[in-house]
Structure formats: C-alpha cells, structure tokens
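Take this structure first; my questions come after.
Here the complex is missing a single protein chain, while all its other protein chains stay put.
After this line comes chain A, so read on.
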Amino acid sequence: MNTQQHTVSRRDFIRISAFAGGGLVLGFKLFSSCGPQQEAGVIYELNAFVKIDTNGEVTLMNPNPEIGQGVKTALPMLVAEELDVDWQDVKVEQAGLDTGKYRRQIAGGSGSVRDSWESFRKAGATARQMLINAAAATWDVAPGDCTTEKGQVIHHDSGRKLGYGELVERAATLEVPEDVPVKPIASFAIIGQWIPNVDNSAIVTGQYKYGIDTKREGMRYAALVRPPAFGQTLKAYDDTETLQQQGVERVLRIDNKIAVLGRSTWEVMQGAKKIKAEWEDGEQMESTADYQRKFREIVARRPAGDPQRKDGDVQQAYNNAAKVFEAVYEAPFLAHNTMEPMNFYADVRADGVELYGPIQTPERTRATVAKLVDVPEEKVTVMMTRMGGGFGRRLMSDFVEEAALVSKTAGVPVNLIWSREDDMGGGYYRPMCTYRYKAAVDADGRLIAWQHQSVGTTGNPARAGSFPAGAVPNLQVDAQEYKTPVTTAPWRGPIHNFIAFSEQSFFDEVAHAIGKDPVTFRLEVLEQAKQQPAGELEYDPDRFAGVIKKAAAMAGWGTPKGPNIFQGVAAQYSFNSYVAQVAEVEKRDDGKLKIKRIYCAVDCGIVVNKSGAENVVEGGIIDGIGHAMYPELTLTRGKPDQLNFNTYRMIRMAEVPEIEIQFIESDIDPTGLGEPGLPPAGPAVANAAYAATGVRLRTQPFVKSGLFA
C-alpha cells in the first residue's frame, strides 16, 4: 500500500522538461510498506514512468490500456532498456488516466509502441542520468566518469558502486537533465528479447481482477434490457415478474433501455429476461438480404460522390487494354466478441465520478461521461483494467455511459455487466460491405488499370492508398456509405480486414487469368511502383517486396510439400507494417480442404518483444482465418439472428493450422503490430483454395462454400 507523504518539502518537487509529452512530473515521496515485518522503503517518482524505492525496487508505469496486445510488457521494456535495470527486478504497474502526465493513453490503431518509442526511452535515459548525477555528486567525481549496470551506478576508476535505491533520494532533488541521448540500437539488452507477459502469474492463478470481477462495498450489479432490433424504441414495459425475481432490488428506465439492479449478476440477468417490453419499429427495419441486394445494385454503377482517388483515366485504359477483368466481393457484419463481455464499474456522486474497468479510450470516455452526468471532467477518474480482449469494441464507450447513467439514476455504485447475448446482439459491428473491382492489363501483361467501387454500412470507406495504388497508372476508388440504424465500429484492422481479402484475391484472379505466378506478378507490380510511381505511394515497394519474397522462401513457394498440398499468397501493408503470408491447404481424399499451415513474414521495423510480437501476429493470423472462415452476423428486420456461440461459430483449436512467423531484421523504428497480422490470412487461404479447386471465394464466411472439411 502506498500513501503519499503529507509534508512534501518544496525541494522535493522537481520540474521535468516536456520530454514525456506530459510536461511536468516530479519526484514526490511516497511511502512503500510491504508488510509489518519488512522495513518500509520510500518510493521516489523520478518521472511519470519510473518509481524507485530506497530499498532498490524499481516500478515502471504502463500508461496505455492493455487489451491483450502486449503493451503492458512492451512499453515498460522501452523504459527499462534505457534505465539500465535487470528486467527480472522490475515491477510494472498500470497507470490510470492522467492527461497531466501522459499523452495518447489509448489502445487503437496499432499505435502504442510506434508512438512511445522515442518518449519512453527518453524517460528511462533521463532517469538513469539523474541517478548517475546523484552518484557523481556523492563521490565528487564527474558524471562522465560513471556508468551504470543493472540497477547500479559504477565509478570507472575507483570501481565504487551505489545501487539505484541508495541514490534515488538524492537523484530526486537534482535538476532534470535535458536532451539525454538514448542507446544505440546495437547495445540493446532488453529490447528485442523474448519477454513474457508481466501479468502471467496473476492470470494463470486466477488472481488477476478484470473489470467484470469488480465488487465493492455497497455496489449493485446491473443488467440492461436493450431493444432486440436496431431501430426500435421502447414503448412500455411490465416489470412485475422481474421484481419477483430473488435478488432483484430495483428496475429503472434509462432512456430507451431498462435497468435491473440487484445483488448478483445471475439474478439481475434473470430479472432482465423477465421484463415484458413493447418495442416500436423504426422506419428502416432491414434484413441482411436487403443489404446484399441494395449493395449489389449500388456497386453495379459508380457510387455517388467524388472519387476517393483518381489517377490517370481508367475508362481510357479499358479501351486500350488487352484484357479487362471484373469481380464482386462481399463481407458480412461481424461482432467483436471479446471473451470478457462489456462491463463497467461506475460510481456517480454529485462531488465526483469513479469509472473503473475495461476501456480502450479512457480520455474520450471521461469527457463523454462527464458531460452525460453533468460533473466537471476534473472530478472524473478513470482506471483501466487489463481487458479480456478489445479488437476495437472497447474504443466505444456506450457501456461506460450506460453504467454511469444507471449509477447516477439509482444513486449507488454499479457494475453493469452484459450477457453474451447483449454483447453479440448489441451492435458496433464490423461493417457489412460489397466491393466491385475492375482491372486491365496490356498486351505485355502489365497492370494498367485498377478500379474499386465500394459500398457498405457506416465506417467502410475504401482505403484509397491501398495496394496496388501507386503502382498503376490508371486507378480510381469510389466509396459510398449506406446509412442504417445498425451501429458499426472499428474492428481489428478496420477496412484492412476486408479490403486485403478482396484486393489480394482479385489480384490473384488477374494473375491466374494472364498466366502469371501470383508471387511474381506481385513483385512485378511493386517494381512498377518503384520505377514509375503513379500518384501518391503510401508504402515502400522494397519493404513490401521483401516480406513477399521472405514468405515465399519460407514456404518453398512453387514446390508444395506433396501432391495434395496447394499454396496461396497474400500481403498487406497496414499500420506502417508489411506482412506477407503463404497458406497451404491440403485436399483430402473426399475433396474437402483442410488449412494446414501458414508461413508469415513481417516487417515491423525493430521488434521490441520477441514473444509478444510473435504471439500477437500468430493471434492475428488465427483471428483472420477464423473470421474469414466461420461466422457472420445476419439480421432479420433489424434483429440479429445470432446471439451466442452456438449459432455464431468461432475458430477453435482443431481448426487452427501450424503457423511459422519470421520477422525481417531491421533497425527502422517500430511500427504497428496489433492488427497487421490479420488482413493477409483470409486471402492467403482463399487463394490457396482456388489453387486447389479452381473455385474463387468471393464471399465470407468461406465455410458456406462447402469447400472445406
């Protein structure tokens, strides 16, 4: 337990330059008492990321939300590297939302490591320099004559040593040095190592408290009854049976929903099921079949509005082309299905609000909730728990807003917990969309035109710079949004998760149609981008080609490992990283396909944590295969047809292929990794399926094709 010392003298406060983006951070004393028998050390905060106890214990703060992407391990590694401590001796703590100390406390856009790379290392290096300066002052020697090694400062000439714990009190009183250099890449000792997740022991023993596990004195559990179909509004309800449910204490109307409060999760969920509600349909109660039909109509002509991108003239290119190809690709809605359903603890009082739970966007959520419950933002605290998955769902704060409104209305702290049915039926889906492609090649087999016409529910605009943009002289991208009451949200690798499938599959179609090897054709087009870039080029053609060549080499491209093994390739540039994959499928005796193996090459610049990087890319591949293969979220008159895992099929162990991943050695600053592993997996499988069967998969989920075992 840490308590801040009440009498902090003026000189204990130190201004720190804005190296950490937060502006001012300081060393104030905090007492650390680990138990009555152990002598309490005093904790000093050298900056927003580094706390050192006078007993020598080093605590590093992770400011970003952890959703399973591994930042709670990777970000403190950046600080530890420069602080020069043994990773084994470091403790990591999650920081709550603190915009005075930290910037960009968000889990989204695969951006945490990218964005922290400079500032976090600088924070570690600056704290280290303060400890060196403190030792130099103690010994009356020049700081330049001292060095550090695993938590100690050493004086070169005399060999004298002092531990960080012995130095921290003095270090905290010294001026904060500016522009402290960071280590050269060649001398990294922690970055690039295989470091396990810092919460592992709490996870494998069941001790880690996720948001859903929150239980406080005076708290009530809450369940909400929501409209069963998108676009419906609540007309009336009868709560007689609900109030007879044991454990249920209150029923409240919250806008268009009904809250049931009580003493246990199950009892309030039972109570919620017993609400008899009358819902009124809205004007737009559409079904999946309606969307499919309308989307096909829209992409058959050019979607409305200005093109997202226009290079050259595609129509003219078609007139001069040797061959022209066209195809339509379709994607269903997908639910995020985090294993930990949406939940949040909220305690809304007139004098302040406590929010505690799983949220990817604490800063935006604080602002939204403050406004909603009419409490000044500075009186709202947000603490992020490790999340049982995010995938983009927890970028939204709808469930936090619900918890806050229920707490405010009921006047008690609540933990609002969604059932799986609430979660799967509750919207914020990956948008449903239809993409139409058209491409042309000249007599030499050169790709001269590429056209992409897309329509989808909110959030699906095409990515105008996506491959092969930049390589093709005539290119046009048009995108149209179709407004519906169905809520959509970013879903791991937004747009990439589908555009990679459609683009990389259609590209494969063209390659096969003109008799070119799919790997060779990709490399040729990337060479076109390099030699004669057309319009803006978002990616580096050499790095892109690098991962394709690597994955092809790993797989032994062109020489499959048996007569019944077929290969497919796909690659995608996303979140500044390059990922290529080769899928191998086996055609069994009954003609059905089984996905055997994925070879994956990644160029994400410097790899910070080997274990975490491999884990999250492997997970991305499995996620990509799983969602391309099995589930779809369909609607009948606005009502989701799938509400749990008995009808919404998730990939399980028996369906998972072997996966081999290699990272390109690099000294380029790290780029995104939480999402980029996913997009190429679906198209690599679809392209392998084509190689095996001659059947082109243009609609997800693939399982509906009947090709797979």
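Points to keep in mind about this one:
Please note the rule applied: a residue touches a chain if its C-beta (ideal position, glycine included) is under 8 Å from a C-beta of that chain, and two chains touch if they have at least 3 such contacts; residues count from 1.
Heads up, the rule we're going with is that contacts and distances are computed from a predicted model.
According to its UniProt record, the chain left out of view corresponds to "Isoquinoline 1-oxidoreductase, alpha subunit" among "Cupredoxin family copper-binding protein", "Molybdopterin synthase sulfur carrier subunit", "Sugar ABC transporter permease" or "Isoquinoline 1-oxidoreductase, alpha subunit". Among A:Asn47, A:Gln69 or A:Thr368, only A:Gln69 touches the chain left out of the display. Between the chain not shown and the residues A:Asn62, A:Asn133 or A:Ser419, the one that touches is A:Ser419.
Considering the whole complex, the residue from A:Ala304, A:Met339 or A:Ala553 that touches the absent chain is A:Met339. If you put the missing chain back, the residues of chain A touching it would be 67-70, 194, 196-197, 199-201, 203-210, 212-213, 215, 221, 246-247, 263-267, 269, 337-341, 386-391, 417, 419-421, 611-612, 615-616, 618-623, 626, 644-646, 650-654, 656, 658-659.
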